[in-house]
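Missing here: one protein chain of the complex. Every other protein chain is in place.
Let's turn to chain A:
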Amino acid sequence: MMKRIVYREWRIPPARFWGILGILASVIGIGTLSFGYMEHQGHWVTGMNNAVVWGLPHVFAVFLVIAASGALNIASIGTVFRKPIYKPLGRLSGLLAVALLMGGLLILVTDLGRPERLIVAITSYNFSSIFAWNIFLYTGFMAIVIAYLWTMADRQGGPFNRPVGILALFWRLALTTGTGSIFGFLVAREAYSAAILGPMFVILSFAYGLAVFLLVLMFAFAEEGRVIGPKILRRLKNLLALFVAGALYFMLIYHLTNLYAAKHDDFESWLLLHGGIYTFAFWVGSILIGGLLPLWILYHPEKGKNCNWVAAAAALVIVGGLSTMYVVIIGSQAYPMPLFPGQTILESGFGDGVGGRAASYWPSIPELLLGLGGVAVGLLITAVGVRVLQFLPESLADDVVPVDEETLGEAAFAKPA
């Protein structure tokens, strides 16, 4: 009953395709202009300052980087964990991983104070810097994923598929942990010094990566009239729900451990109760929009079966993810550095959190456009990729997708004894 999976290029009408490409290219163009502007003027045109040194571009960049790692998850589940039903999705999963990573890295680079010195970063290396290690992790990731794609697409690569898949899986976990550790290694920052940050980034990456993957898949299929059968939709949305619930759980643990580690409870009570925009972003953005609402949709008996609602849930997860990154990256910088425990700072010539006040940061338009530009780069690579190469399965209808071992189990279970 299982048919051979046929992959086919994305054959939407050329006008439509070029239209989509045009939109993405203009977003990239505007992002490039913002980059030029920030570069020419200097960072004073951004909202960043000497207290909040990483702004909105880093929010987008880190989101894309970890979403990239999470997007590869689908391929891993298919090959490494031998769930054949995910196999047809492996190629798109790999492509998205590379594309999102490119987008994220481009943002990181264009937000440097001296991007033209990137070559310095490559030639003069500080091996004790986790940041420098991340460059290896990122480039290695791309190479491995490309190899992985080859094993999926080429018959000769077949035998290597699983080994490369396993390598990709571990590399990916290292990459996300490494990205999380960029923050975890900062002994100085109250918010970050929790061992749980790395694992939390891994589970967040699962959720964000799958959400992006789902949206892209649904859009591509809907545009061309390919079918996503209820069986695979149910699997994917259950998986998303699982990851979102996991992310919620980890965030809870993270904040609770921080709250009970006496040293951090100032920061936590600030963030959870009095942090203004950050408190709002946390409760409304991360918890409600990025967690509870999508869970409600995904587990809803009716809405959970509806393509549009599932897509909406995925979109909410992405919004919530950006908001989580905002809280993690910017909130923790805005919170004053604990320099003098037991003392209140009355005056300072450098905004050390006078009277415990948080530093101010408000993102500027160019920063936002730069971030969106990076997202568009990821999507453009994906769009071109699926157009020219055979990344998308022809159909994901129930009778085409490989046997779903779980459904078999359920069917047996459902039979009256």
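Methods note: a residue touches a chain if its C-beta (ideal position, glycine included) is under 8 Å from a C-beta of that chain, and two chains touch if they have at least 3 such contacts; residues count from 1.
Please note the rule applied: contacts and distances are computed from a predicted model.
Q: Could you tell me which of "Permease", "Pyruvate dehydrogenase E1 component subunit alpha", "4Fe-4S ferredoxin iron-sulfur binding domain-containing protein" or "Sarcosine oxidase subunit gamma" is the UniProt name of the chain missing from the displayed complex?
A: "4Fe-4S ferredoxin iron-sulfur binding domain-containing protein"
Q: May I ask which residue of A:Pro14, A:Pro301 or A:Gly342 touches the chain that does not appear here?
A: The single option touching the absent chain is A:Gly342.
Q: In the whole complex, not just what's shown, which of A:Tyr125, A:Phe170, A:Tyr260 or A:Phe280 touches the removed chain?
A: Touches the omitted chain: A:Tyr125.
Q: Identify the residue among A:Arg11, A:Arg82, A:Arg117 or A:Arg162 that touches the chain left out of the display.
A: Result: among the candidates, A:Arg117 touches the missing chain.
Q: Quickly run down the residues of chain A that touch the omitted chain.
A: 41-44, 48-51, 53-54, 112-115, 117-118, 120-121, 124-126, 128-132, 135, 182, 185-189, 333, 337-340, 342-352, 359-360
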